[in-house]
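What you see is the complex with one protein chain gone and the rest in place.
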Amino acid sequence: MPMIDITYPEGAISSEQRETLANDLTAALLRAERAPDTEFFRSITWAIVHEQPAGTMLAAGRPVQAPVVRVEATTPEGALSDRRRAEFVEAATKAISETFGIPESETLTRVWVTHREIAEGSWGAGGQIIHFAQLREMAAAARAEEGAAV
Amino acid sequence: MPMIDITYPEGAISSEQRETLANDLTAALLRAERAPDTEFFRSITWAIVHEQPAGTMLAAGRPVQAPVVRVEATTPEGALSDRRRAEFVEAATKAISETFGIPESETLTRVWVTHREIAEGSWGAGGQIIHFAQLREMAAAARAEEGAAV
Partner (left out) sequence: MPMIDITYPEGAISSEQRETLANDLTAALLRAERAPDTEFFRSITWAIVHEQPAGTMLAAGRPVQAPVVRVEATTPEGALSDRRRAEFVEAATKAISETFGIPESETLTRVWVTHREIAEGSWGAGGQIIHFAQLREMAAAARAEEGAAV
């Protein structure tokens, strides 16, 4: 049930690139979470893209001259260990620098990927609180079904 | 002093519906917080609406075909218990599904309501830190006045 918020200057990439990027980040986050890559689990991964008008992203108090990109992944508490979070940061940064044409040497100051957790008991979907354990059970069931289908 | 961020695809509802929805969510959050429903307490409840241009909300890495809605309520730490948070999730989801015409069977994958706390000591208003205890005192005073007026 993760969400990925992606923020960058409007016009920096095309709508096709936007879709490919959202798709790549979705796959990277599901992989980092070790979630089953099924249609259902993909469908409950949202990407929300914030294309910022000219002059509204600033660094050092001045509008950026070359695109900077911020990604924030939001997951239920406990979904990512330190190691898996690092995996996501690496994969997301690679996808972003390729999409935006950002040289690796500039990613330190131009590509930031943060991770935010929603506290247990604070995520509601379908009108009720969804607990992390329920998502884990759904994932286990999906994996069992996948195994059975083989 | 809560805030409600509401995110959905641009054009999904009219500006009249937007205002009614913001009003309903404001009332639902004040009710969940057991805050006095006075003009002052309503005035310090903000709703910020993010209407996303076509193609910028994606699920499963693809632009959504039917509106999905994200609500994030932000309150001072300690303002909502688990039970009251669940009340807000239920009421907010009901208001959203009615406004957007989302069938109940689809709210699990289309309506997400999360709750975020601002840590004690991290909320500033009027140029200084506002502590949760101060808000509680203001609420108690408002209730006493209301009682006195009856």
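Labels for the chains are A and B, by order of writing; each one numbers its residues from 1.
The criterion applied here is as follows: a contact is a pair of C-beta atoms (placed from the backbone, for glycine too) under 8 Å apart; a residue touches a chain by one contact, two chains touch by 3 or more.
The structure presented is a predicted model; accordingly, all values stated were derived computationally and were not measured.
Only one of B:Ala12, B:Val69, B:Ile102 or B:Ile118 touches the absent chain when the whole complex is considered: B:Ile118. Interface with the hidden chain, as seen from chain A, comprises residues 7, 52-53, 55-63, 68, 70, 82, 85-86, 88-90, 92-94, 97, 104, 107-109, 111-117.
If you put the missing chain back, the residues of chain B touching it would be 1, 3, 15, 18-19, 22-27, 39, 42-51, 74, 118-119, 121-129.
The definition used in the following text is that only the chains that are shown with their structure count from here on.
Between the Cα centres of chain A and chain B there is a gap of 24 Å.
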